[in-house]
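Comments concern the structure below.
Apart from one protein chain that is not included, each protein chain of the complex appears where it belongs.
== chain A ==
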Amino acid sequence: MNDLSFFLIDDDEIFQFIMKNTIAEISPDIKIKFFSDGEKGMDFLKQNLGAATNLPDIILLDVNMPFMDGWEFLKEYKSLQTQIKKDINIYLLTSSNNPNDIAMAREISELSGYLVKPISKEGIKSLISHFPTTEWYHNQF
């Protein structure tokens, strides 16, 4: 469990900082890599399609980002999925508890769950403890 690898794709620097601290507190072995927008994350994935070791177990994907938002990222990811040599669980991150967004997210088979900010240490721990799972994960209802 401790050698899990995370990608956080979010333009919010503060959130990046918070996540970095939170994860480091849970376990220094957990790797986390940051991308400030969807496009950057996608570019990395494309360059490492075959390199399973460079790919994460979990992607935390923010909805609201410049250049390429979370939805758009998911669209592109879907077209890439067959070429990706690793099972990646993607969780959508959002600061809104908007029911429309949740409903939309549930329609997307590439998604494993939906996380509403803020995400506490316990939240991350709970997520990690549920991993790997085929069940839909949602930290708040």
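We adopt the following convention: a contact is a pair of C-beta atoms (placed from the backbone, for glycine too) under 8 Å apart; a residue touches a chain by one contact, two chains touch by 3 or more; residues count from 1.
Convention: contacts and distances are computed from a predicted model.
> For the complex's missing chain, which UniProt name, "DNA-directed RNA polymerase sigma-70 factor", "Iron-sulfur cluster-binding protein", "histidine kinase" or "Ectoine/hydroxyectoine ABC transporter permease subunit EhuD"?
Protein name of the absent chain (UniProt record): "histidine kinase".
> Spell out, residue by residue, where the missing chain touches chain A.
Residues 12-15, 17-18, 21-22, 39, 63-64, 66-67, 69, 72, 94-98, 117-118, 120 of chain A touch the chain that is not shown.
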